[in-house]
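Heads up, one of the protein chains got dropped from this complex, but the rest are sitting where they should.
First chain written, first letter: the chains are A and B, and each begins at residue 1.
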Amino acid sequence: MQRTTMLALALGLSVAGAAAASAQTLRIGLAEDPDILDPTQGRTFVGRIVFASLCDKLFDITPDLKVVPQLALSYAWSEDAKHLTIQLRKGVKFQDGEAFNAAAAKFNFERHINMPGSNRKGELSAVQTVDVVDDSTVRLNLAQPYSPLIAQLTDRAGMMVSPKAAQALGDKFGTAPVCAGPFKFVERVPQDRIVLERFADYWDKGRIHFDKVVFTPIVDSTVRLSNLQSGGLEIAERVAATDLPAIRADKRLKAASIVELGYQGITFNVANGPRSKNPLGADARVRQAFSLAIDRAAITNVVYNGEFFPGNQWVPTNNPYYVKSVPVPKRDVARAKELLAEAGTPHPQVTLMTPPNPDILQVAQLIQAMTKDAGFEVKIQATEFAAALQSSQKGDFEAFLIAWSGRTDPDGNIFSFISCKGPLNDGHYCNEDVDKELALARTVEDPPERLKHYAKVEAIVSKELPIIYLFHRQWLWAMSAKLNGFVAYPDALIRPQDLKVN
Amino acid sequence: MVAAAGTETSVPLHTGSRPLRRLLRRRGAVAAGVVIALFIAAAVLAPLIAPYDPLATDFAAVRQAPSLLHWLGTDEIGRDVLSRVIWGARISLLAGLVSVAISVLFGVPIGLVSGYAGGWTDGLIMRLTDAMLACPFLILAIAFAVFLGPSLENVMIAIGISTMPQFVRLTRGQVMAVKVEEFVEAAKAVGNSHLRIAVRHVLPNVVSPLVVQATLAIARAIIAEASLSFLGLGEEPAQPSWGSMLNVAKNYIGQAPWMSIWPGLAIVGVVLAFNLLGDGLRDALDPKQR
Partner (left out) sequence: MLAFLVRRLAIVGPTLVFVSMLIFGLQQLLPGDPALALAGEDRDPNVIAFIHQRYHLDEPIPVRYLLWVEGVLHGDFGDSIRDKLPVGGLIAQKLPVTIELAALAMLIALAIGIPAGIVSAVRKDSLADYAANMLGLAGLSIPNFWLGIMLILLFSVELGWLPASGFVTLKEDPVQNIRTLIMPAFVLGAAVAAVMMRHTRSAMLSVLEADYVRTARAKGLTERVVLLRHSLRNALIPVITLGALELGQLLSGAVLTEQVFSIPGFGRLIVEAAFTRDYAVVQGVVMVTAAAYLLLNLLADIAYVLVDPRLRS
């Protein structure tokens, strides 16, 4: 009897103790385990969520995608748009006490560009040289105008790490990263947790209200949510859309959401090897019929409780670069059948390669059922991700249901995918007019002017359909009702600034 | 090693109607047989007894709780759960039976060769078998499934290969025990060929422990198929496999528990039945156990 009381007491105490300790700790449940914590080598989306607390960038974005300074103060393009001068914030310190200045910025750019295995090389490929103008000014020199560059600097390519630490650790820098962000690295237990603690000399420390941040990867969204419900987390990222009603009904929780920058779509193999010789790869009319047979709104309603947004372009409908003259098509089975008859293939067969995520499989099955009404016969080939990527690149696919996480600048959502030599153009679609407009769009700064080029691209692409865009996900977070100051950004990063528990 | 040592000593030399009678006396085993028969009937008669097409979607009736219209409710894209559970019996039973058939078909001859030949051949086969047994079963199955690509056939092959070492081991152990018996020596003395001795004299004596082992292996194979489907490595998605139904259902555990309860119970039911039957068979075929 006595023993049970003791145990109960111990349990009670530990719960109380945990609650007291967690008041100063921000615990975030991640959907995956991040990869290496080095801004130069990092490649995963979840890694960027950790970087948001660890490493500040030259620029940041606002929720409506405007660029604002962070470690920089301002920027200016030269007349010929080939030189970018950046004023740096003064008095900023790295987490090892080293000073952040123009020399450090130059070091970082060169590290991003030159380090073997750098994932930033492509993002900064336009940059040829970097000059230190004075202690707090750098200038990037470009071979030709490249307007998406500023947007690149709002992400990992704009993150600044301590040169001293980077030189000491080399390609193992990610095991003990030192940046200029609000929290500094403490420890990482792979697949278990990443612990950061408050950096006392952070340049913007007035906006930081936690002593510690702990990231815990919890793969299963249900389990992630129940951890939040049982008080083990303050925030769970990417909760399932179907869990939202339960979250909204729970007084201890609240939800936040914003539409993503990327898209979910179907890439067709139109010219990459023998497997492109299928009815859909061979004839744009059959792809048009396929698109018309799909009820996009029904997909978002059924699979995602109506929380996601139907779409038909590489940016969501609320994006400044959305081409409004080409709206999301309504389902039209009769027209789809006509098109198939014109193409002379009333019952085309196609294999749809799909990653094995449950919700994506659900989408695939809906597409299978919907297109059947128009006469299509879709075979779903659930393929584990690593294998699917390789098949896709080799052209060993007919259609591939795949997501793109999206970039701040629209160029990042389209150029690599449909320009003739684009590195992500797995279907080998190629149209010179499209290439010309995409290249022109890169040289223009003014948004309405750029949109004109993208409108011309969309006019062609919406007919030829190398990619059928289906919908745009909504980033969904669930958090403790006590947590205040959370702002949803379309890049889905969790910025610790101004977050606090009441 | 130990497992083999345990079974090597128990070699039933006669089979006949008495084991059958002993089996029928075990009420659990009989009940298990009935349950398996029911599952098989459901699998065979699925097109007749399933109230709906297991693939037919209904966007207006997504994740509906059980009702008179849908006895076990509907799933994430409005398909009838009862119909899918019934059709799912096909995949589960096929996966269990075929994969074990594959491992018996390859495992038993290899075990026969290994045990009968002895020496260097035996050593090599046994080390390979040990190596496969030392690798985690599921990891092996995952590797084979990924290698072969996702489909029911490949999952069955993957499970079959991963299960095979058990049968090699078991057969070899039995052969080692039988081959020194007098009747085998006698057959050898009369000048029978090695193959003939192996097939005519050794094999029959290996059958009963094999039947027991196979029954239990089917139970394990059914769980393995469910596990692989649960990881998204199974049958083509629209097809109703209990494992992949659970894979989806776990995301709706709070809102649509019927989606996970019924396929889960179906797996437990059929696996339990095979385990019970295997137990009953062991008792009936191996009097020493009683």
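Convention: a contact is a pair of C-beta atoms (placed from the backbone, for glycine too) under 8 Å apart; a residue touches a chain by one contact, two chains touch by 3 or more.
Computed from a predicted model, the values in this text were never measured in an experiment.
When the omitted chain is restored, the residue from B:112, B:170, B:226 or B:248 that touches it is B:226.
Touch with the chain omitted from the figure is made, among B:62, B:155 or B:271, by B:271.
Checked against the hidden chain, the listed residues B:80, B:236 or B:279 yield one contact partner: B:279. Touching the omitted chain from chain A are residues 10-11, 14, 18, 33, 35-36, 43-44, 116-119, 121-123, 171-172, 174-175, 189-192, 216-220, 222-223, 226-227, 229-230, 232, 384-387, 389-391, 393, 404-405, 416, 423-424.
Looking at chain B, the residues touching the absent chain are 1-3, 5, 28, 127-128, 130-140, 142-144, 146-147, 149, 219, 223, 226-227, 230-231, 243, 246, 250, 253-254, 257, 260, 264, 267-268, 271-272, 275-276, 279, 289.
Quick note on the criterion: only the chains that are shown with their structure count from here on.
Centres computed as Cα averages put chain A at a distance of 44 Å from chain B.
By the touch criterion given at the top, residues 55-57, 59, 62, 76-78, 146, 149-150, 231-233, 236-238, 244, 247-248, 250-255 of chain B touch chain A in their complex.
Interface residues of chain A, counted against chain B in their complex, comprise 220-222, 240, 242-243, 245-246, 298, 301-303, 354, 356-359, 361-362, 364-366, 368-369, 379-384, 387.
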